[in-house]
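Every protein chain of the complex appears in place save one, which is left out.
And now, chain A:
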Amino acid sequence: MADIKAVLPGDVMDTGAAARDGAVLRLGPGLVQADERTSAAAAGVLHSDGDLWWVAGNRRRYVAAEGEPVVGVVVARHGEGYRVDIGSAHDALLPLLAFEGATKRNKPSLAIGTVVYGRVVVANSFMDPEIECYNSHTGKSEGYGELAGGFMFKCTLGLARRLIGSTAPVLAALGSELPFEIAIGVNGRVWVHAEGPEKTVLAANAIRNSEYLDAKQCRQMVKELLAR
(Lines give C-alpha, C1' and ligand atoms only; values in the text may rest on other atoms or scores of the structure.)
Protein backbone atom coordinates (compact mmCIF):
# COMPACT_ATOMS: atom_id res chain seq x y z
CA MET A 1 0.00 0.00 0.00
CA ALA A 2 1.53 3.27 -1.08
CA ASP A 3 -0.20 5.65 1.26
CA ILE A 4 -1.02 5.19 4.92
CA LYS A 5 -4.69 4.83 5.67
CA ALA A 6 -5.91 5.46 9.20
CA VAL A 7 -9.23 3.89 10.17
CA LEU A 8 -11.60 4.39 13.07
CA PRO A 9 -13.96 1.79 14.52
CA GLY A 10 -16.99 1.50 12.28
CA ASP A 11 -15.23 2.65 9.13
CA VAL A 12 -16.30 0.50 6.23
CA MET A 13 -13.30 -0.82 4.43
CA ASP A 14 -12.93 -0.56 0.72
CA THR A 15 -11.57 -3.96 -0.12
CA GLY A 16 -11.34 -2.83 -3.69
CA ALA A 17 -10.38 -5.00 -6.59
CA ALA A 18 -9.34 -7.93 -4.40
CA ALA A 19 -12.91 -8.67 -3.34
CA ARG A 20 -14.41 -8.22 -6.78
CA ASP A 21 -12.13 -10.88 -8.18
CA GLY A 22 -13.77 -13.32 -5.83
CA ALA A 23 -10.54 -13.87 -3.95
CA VAL A 24 -10.69 -14.89 -0.32
CA LEU A 25 -9.80 -12.04 2.00
CA ARG A 26 -8.17 -12.86 5.29
CA LEU A 27 -9.06 -10.47 8.09
CA GLY A 28 -6.56 -9.96 10.84
CA PRO A 29 -6.87 -8.11 14.15
CA GLY A 30 -9.05 -5.01 14.19
CA LEU A 31 -11.33 -5.98 11.32
CA VAL A 32 -14.74 -7.59 11.43
CA GLN A 33 -17.09 -8.79 8.79
CA ALA A 34 -20.81 -8.21 9.07
CA ASP A 35 -23.01 -9.24 6.16
CA GLU A 36 -21.36 -8.10 2.98
CA ARG A 37 -19.30 -5.39 4.54
CA THR A 38 -15.94 -5.42 6.19
CA SER A 39 -15.42 -2.71 8.76
CA ALA A 40 -12.81 -1.68 11.24
CA ALA A 41 -13.28 -2.57 14.91
CA ALA A 42 -10.24 -0.72 16.18
CA ALA A 43 -8.51 2.58 15.55
CA GLY A 44 -5.20 2.37 13.77
CA VAL A 45 -3.44 2.10 10.48
CA LEU A 46 -4.80 -0.29 7.89
CA HIS A 47 -2.21 -2.72 6.60
CA SER A 48 -2.40 -5.30 3.90
CA ASP A 49 -0.11 -7.98 2.60
CA GLY A 50 -1.54 -9.78 -0.38
CA ASP A 51 -4.99 -10.93 0.65
CA LEU A 52 -4.27 -10.44 4.34
CA TRP A 53 -5.63 -7.29 5.95
CA TRP A 54 -5.26 -6.00 9.48
CA VAL A 55 -5.34 -2.85 11.58
CA ALA A 56 -2.31 -1.94 13.65
CA GLY A 57 -2.97 0.56 16.39
CA ASN A 58 -1.65 1.40 19.79
CA ARG A 59 -3.57 0.88 22.99
CA ARG A 60 -3.03 -0.01 26.58
CA ARG A 61 -5.63 -2.63 27.36
CA TYR A 62 -4.95 -6.14 26.22
CA VAL A 63 -7.40 -8.42 24.45
CA ALA A 64 -6.18 -11.99 24.59
CA ALA A 65 -5.48 -13.77 21.32
CA GLU A 66 -4.35 -17.34 20.80
CA GLY A 67 -0.65 -18.06 20.59
CA GLU A 68 0.55 -14.77 22.01
CA PRO A 69 3.21 -14.65 24.72
CA VAL A 70 2.08 -12.78 27.82
CA VAL A 71 3.52 -11.81 31.18
CA GLY A 72 1.01 -12.33 33.97
CA VAL A 73 0.73 -12.14 37.73
CA VAL A 74 -0.75 -14.98 39.78
CA VAL A 75 -3.73 -13.63 41.71
CA ALA A 76 -5.33 -16.78 43.09
CA ARG A 77 -4.93 -20.51 43.28
CA HIS A 78 -7.70 -23.03 43.17
CA GLY A 79 -8.21 -26.75 42.71
CA GLU A 80 -7.00 -27.28 39.20
CA GLY A 81 -5.02 -24.18 38.44
CA TYR A 82 -4.01 -20.62 39.03
CA ARG A 83 -5.81 -17.46 38.11
CA VAL A 84 -3.42 -15.11 36.37
CA ASP A 85 -3.92 -11.41 35.72
CA ILE A 86 -2.75 -10.74 32.17
CA GLY A 87 -4.16 -7.24 31.94
CA SER A 88 -7.23 -8.23 29.93
CA ALA A 89 -10.82 -7.85 31.01
CA HIS A 90 -10.84 -11.33 32.54
CA ASP A 91 -8.15 -13.20 34.39
CA ALA A 92 -6.56 -16.12 32.58
CA LEU A 93 -6.49 -19.70 33.82
CA LEU A 94 -3.17 -21.46 34.19
CA PRO A 95 -3.63 -25.20 34.79
CA LEU A 96 -1.42 -26.71 37.51
CA LEU A 97 0.05 -29.16 35.02
CA ALA A 98 0.83 -26.65 32.29
CA PHE A 99 4.53 -26.52 33.16
CA GLU A 100 7.54 -28.35 31.83
CA GLY A 101 7.84 -31.76 33.42
CA ALA A 102 4.87 -31.23 35.72
CA THR A 103 3.12 -34.37 36.95
CA LYS A 104 0.31 -34.88 39.40
CA ARG A 105 2.85 -35.51 42.13
CA ASN A 106 5.50 -33.04 41.13
CA LYS A 107 4.38 -29.65 40.01
CA PRO A 108 5.58 -26.14 40.68
CA SER A 109 3.89 -24.30 43.50
CA LEU A 110 3.48 -20.60 42.78
CA ALA A 111 2.79 -18.05 45.47
CA ILE A 112 0.23 -15.33 44.86
CA GLY A 113 1.96 -12.38 43.25
CA THR A 114 4.39 -14.53 41.27
CA VAL A 115 5.17 -13.30 37.78
CA VAL A 116 4.89 -15.90 35.03
CA TYR A 117 5.67 -15.90 31.34
CA GLY A 118 3.17 -17.93 29.37
CA ARG A 119 1.45 -18.40 26.07
CA VAL A 120 -2.27 -17.92 25.44
CA VAL A 121 -3.85 -21.19 24.33
CA VAL A 122 -7.54 -20.42 24.64
CA ALA A 123 -8.94 -17.04 23.73
CA ASN A 124 -12.50 -16.54 22.61
CA SER A 125 -15.35 -14.34 23.57
CA PHE A 126 -17.24 -17.00 25.54
CA MET A 127 -14.56 -18.35 27.85
CA ASP A 128 -11.91 -16.98 30.17
CA PRO A 129 -8.53 -17.03 28.48
CA GLU A 130 -6.19 -19.88 29.29
CA ILE A 131 -2.41 -19.80 29.28
CA GLU A 132 0.32 -22.41 29.58
CA CYS A 133 3.93 -22.18 30.66
CA TYR A 134 5.30 -24.79 28.26
CA ASN A 135 4.81 -25.91 24.72
CA SER A 136 2.24 -28.66 24.96
CA HIS A 137 3.42 -30.21 21.68
CA THR A 138 7.05 -30.68 22.66
CA GLY A 139 6.63 -30.69 26.45
CA LYS A 140 9.53 -28.26 26.75
CA SER A 141 9.35 -24.93 28.57
CA GLU A 142 10.86 -22.95 25.69
CA GLY A 143 11.60 -20.05 27.96
CA TYR A 144 8.16 -19.91 29.57
CA GLY A 145 7.63 -20.29 33.29
CA GLU A 146 8.09 -18.35 36.48
CA LEU A 147 10.06 -15.12 36.25
CA ALA A 148 12.12 -14.59 39.37
CA GLY A 149 14.21 -11.56 40.25
CA GLY A 150 14.48 -8.60 37.95
CA PHE A 151 11.76 -6.06 37.43
CA MET A 152 8.48 -5.91 35.55
CA PHE A 153 7.03 -2.76 34.05
CA LYS A 154 4.14 -1.85 31.84
CA CYS A 155 4.23 -0.24 28.42
CA THR A 156 1.81 0.27 25.56
CA LEU A 157 0.75 -2.73 23.52
CA GLY A 158 2.24 -1.16 20.41
CA LEU A 159 5.67 -0.88 21.97
CA ALA A 160 5.49 -4.44 23.31
CA ARG A 161 4.65 -5.75 19.86
CA ARG A 162 7.53 -3.88 18.27
CA LEU A 163 9.91 -5.14 20.93
CA ILE A 164 8.93 -8.72 20.35
CA GLY A 165 9.02 -8.34 16.59
CA SER A 166 12.72 -7.46 17.03
CA THR A 167 12.16 -4.33 15.00
CA ALA A 168 12.88 -2.27 18.10
CA PRO A 169 16.32 -0.68 17.83
CA VAL A 170 16.47 -0.08 21.56
CA LEU A 171 17.14 -3.74 22.35
CA ALA A 172 20.11 -3.82 19.98
CA ALA A 173 21.42 -0.56 21.38
CA LEU A 174 21.05 -1.82 24.95
CA GLY A 175 22.43 -5.26 24.16
CA SER A 176 25.67 -3.86 22.85
CA GLU A 177 26.21 -1.99 26.12
CA LEU A 178 25.13 -4.34 28.89
CA PRO A 179 24.02 -7.95 29.31
CA PHE A 180 20.40 -8.40 30.34
CA GLU A 181 17.54 -10.88 30.21
CA ILE A 182 14.15 -9.87 28.94
CA ALA A 183 10.68 -11.40 28.66
CA ILE A 184 8.20 -9.43 26.59
CA GLY A 185 4.49 -10.02 26.86
CA VAL A 186 2.34 -8.57 24.12
CA ASN A 187 -0.07 -7.65 26.90
CA GLY A 188 2.14 -4.63 27.51
CA ARG A 189 4.23 -6.06 30.30
CA VAL A 190 7.94 -6.41 30.07
CA TRP A 191 10.21 -8.15 32.52
CA VAL A 192 13.90 -7.28 32.54
CA HIS A 193 16.73 -8.60 34.58
CA ALA A 194 20.22 -7.13 34.50
CA GLU A 195 23.05 -7.15 36.99
CA GLY A 196 22.00 -5.06 39.97
CA PRO A 197 19.15 -2.57 40.33
CA GLU A 198 20.99 0.30 38.58
CA LYS A 199 21.39 -1.63 35.36
CA THR A 200 17.89 -3.04 35.53
CA VAL A 201 16.34 0.38 36.07
CA LEU A 202 18.47 1.73 33.22
CA ALA A 203 17.30 -1.00 30.85
CA ALA A 204 13.67 -0.51 31.88
CA ASN A 205 13.85 3.24 31.41
CA ALA A 206 15.59 2.95 28.07
CA ILE A 207 12.85 0.66 26.79
CA ARG A 208 10.08 2.87 28.12
CA ASN A 209 11.65 5.98 26.59
CA SER A 210 12.20 4.33 23.23
CA GLU A 211 8.58 4.31 22.16
CA TYR A 212 8.82 7.22 19.73
CA LEU A 213 12.54 7.14 18.91
CA ASP A 214 14.29 5.85 15.80
CA ALA A 215 17.47 3.74 15.74
CA LYS A 216 19.89 6.64 15.92
CA GLN A 217 18.00 8.39 18.71
CA CYS A 218 17.82 5.11 20.63
CA ARG A 219 21.59 4.66 20.54
CA GLN A 220 22.02 8.25 21.65
CA MET A 221 19.50 7.85 24.47
CA VAL A 222 21.12 4.66 25.76
CA LYS A 223 24.51 6.37 25.71
CA GLU A 224 23.16 9.31 27.67
CA LEU A 225 21.56 7.03 30.25
CA LEU A 226 24.80 5.08 30.65
CA ALA A 227 26.86 8.23 31.04
CA ARG A 228 24.77 9.42 33.98
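Keep this in mind: a contact is a pair of C-beta atoms (placed from the backbone, for glycine too) under 8 Å apart; a residue touches a chain by one contact, two chains touch by 3 or more; residues count from 1.
Rule of thumb we're sticking to: contacts and distances are computed from a predicted model.
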By UniProt, of "RuvB-like helicase", "Exosome complex component RRP45", "Protein preY, mitochondrial" or "General transcription and DNA repair factor IIH subunit TFB4", the chain left out is "Exosome complex component RRP45"
From the list A:147, A:170 or A:213, which touches the chain that is not on show? A:147
Missing-chain contact, candidates A:94, A:115 or A:131, resolves to A:115
Going by the contact rule already stated, which one of A:51, A:85 or A:100 would touch the omitted chain in the full complex? A:85
Can you say which of A:102, A:201 or A:215 touches the chain missing from this structure? A:201
Please identify, in ascending order, the residues of chain A that touch the omitted chain? 61, 73, 75, 85, 89, 111, 113-115, 147-153, 191, 197-198, 200-202, 204-205, 225
